[in-house]
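This part shows chain A:
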Amino acid sequence: MNMNANSVEVRDLDLHFGDVKVLQKLNIDIHEGEFLVLLGSSGCGKSTLLNCIAGLLDVTDGQIFIKGDNVTWAEPSDRGIGMVFQSYALYPQMTVEGNLSFGLKNARVPKAEIEKRVARAADVLQIEPLLKRKPGALSGGQRQRVAIGRALVRDVDVFLFDEPLSNLDAKLRTDLRVELKRLHQQLENTMIYVTHDQVEAMTLADRIAIMKGGKIMQLGTPDEIYNRPQNIYVAGFIGSPAMNMIEGQIQGAEFVADGLSLPLDGYEFIGAAPASQAAVIGIRPEHVLTGDAAASVAAKAEVEVQIVEKLGSDTLVHASLGTHNLRLRMDGLSAVKAGDRITVGFDTSRASLFDASSEARL
Partner candidate 1 sequence: MSHAENPRGAERSARRPRQLFRNLNAKFASLPMILTALVVFVGGTAWTVAHSFTKSRLLPKWDFVGFDQYERLWNSNRWMISVENLMIYGVCSLVLTMVLGFTLAALLDRKIRFESAFRTIFLYPFALSFIVTGLAWQWILNPDFGLQGVVRGWGWESFTFDPLNNPDIVIFGVLIAGLWQGTGFVMVIMLAGLRGIDEDIWKASRVDGIGVAKTYVRVIIPMMRPVFVTALVIIASGIIKLYDLVVAQTNGGPGISSEVPAKYVINYMFQAQNLGQGFAASTMMLLSVIIVLVPWAYLEFGGKKRG
Partner candidate 2 sequence: ADLEVTHWWTSGGEAAAVAEFAKAVDAKTSHNWIDGAIAGSGGTARPIIISRILGGDPMAATQLNHGRQAEELIEAGLMTDLTELAEAEGWRDIVNPSSLLDSCTFEGRIYCVPVNIHSTQWLWLSHDAFEKAGVEVPKDWFEFVSAAPALEKAGLVPLAMGQQGWQQSIAFGAITISIVGVDTWRKVTVEKNADVAAGPEYAKVFQAAADARELARESNVQDWNLATNMVITGKAGGQIMGDWAQGEFAVAEQVAGQDYSCLPGLGLNQIIDTGGDAFYFPVVDDAEVKAAQLEMASILISKEAQVNFNLAKGSLPVRGDIDLSAANDCMQKGLSILADGGVLPNADQTLTADTQTQIQDLLAEFWASDMPAADAQASYAAIIADAD
C-alpha cells in the first residue's frame, strides 16, 4: 500500500443547482487506502461532493480522477466505486443474496464467480445466515452490512459512504463504527465517508475534511483537526462540549481578556508572534485544569459552578468566569456541585489562538 498514490483526485470542481453554487472550485486528493471522512454540518455539500465522485451528479465544471483515470464523464458503474447510502437503499423485494449478486448478474459475471464473491463478502461481513432473508427481516445493523456487501462483491477500489450510521441507535452505531474500522484495516480500500457526527469522524478517519458552504475548511488527521484547528469554525465544530472561546487581545506575550490574563510562552505560533492584536483564544474543556493540575500552572482563575452534568465516565461542568461561560470536563467521580467556587488553571501551550477578524489560526 502506497500512501502517497492518489486514489481519488478532485480538480477545481464546481457544481451548481440552477443558480445555487453548492460546490466551488473544490480540490481534494485522497490517497490510496486512506479512510477519509467528509465532516460538516447539514447542507454544506458533503453528499453533493460524494455524488459527484460517484458520478451520480453531472458536474458543472472541473475534473475527477479515480486511480489516475479521468472519470469525469464515466458512468457510475464504470468508476470502480461502491456506495453505501444512509437509508441503505437495499432492494426490498430481493433476498440478501439477490441484493449482493444483482449488480454482478447484470455485468454478466459467470455464475460460479458470483457465488464465490458473494460467499467471500458474506464471510467477511458475517452475514452467511442471513443470505436467504429479505431486507425487511433484518435489523438496522444487518442491513448496513448487506449494503456494504453490495459494494464489496463488486471488487471496487473506492468505497463511498453517505452517513451510513445515522439511522441507527446510539449503541449499534458504536458497535458498527468499530466493525467498519476493522473492515477497513482488513480490506485496505480507499474509503470516503460522509458524516456529521464528529465522534464517527474522529474514530474512523485517517484524515478528516471539514466542509462548510461547499468549501473545505481544513483537511488533516484527526489529531491535527482536534489539536491544531486552522480556524475558529473548525475549532468550534470539533469537540463536545465545544471549545471555550474567549475574545480578547494579544498584548506582548500575554492574552488579556476581561478579568483574565494568560501567558503565551508555550504557544506555538504559525508565523511570528504578533505584538498586539485582537484575538480569540480557544481552550478545550478538558484542557481547563482543576484540582492539583490547576495548582501547577501559572494562569489561574476562580470560577463559579453553575450546572454539573454527570455522564458516569466523566463530569461536565458549566461554570462562569466573569462574563464568560466556561465548560470543564472533570473526572466521573468528581463531587463538585452547582454553586461551588473552584480554582481552574489554563495551559496555553494546548490552546488555540485565532485572529479576531480573519478567524484564522495565529
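Regarding selection, all candidates are chains of the complex that A comes from, given by their letters.
Here, a residue touches a chain if its C-beta (ideal position, glycine included) is under 8 Å from a C-beta of that chain, and two chains touch if they have at least 3 such contacts; residues count from 1.
Just so it is clear, the structure is predicted and the values come from calculations on it, not from any experiment.
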Of the listed candidates 1 or 2, the one touching chain A in this complex: 1
Of all residues in chain A, those that touch candidate 1 in their complex: 51, 54-56, 75-78, 81-83, 85-94, 102-103, 106-107, 150-151, 154
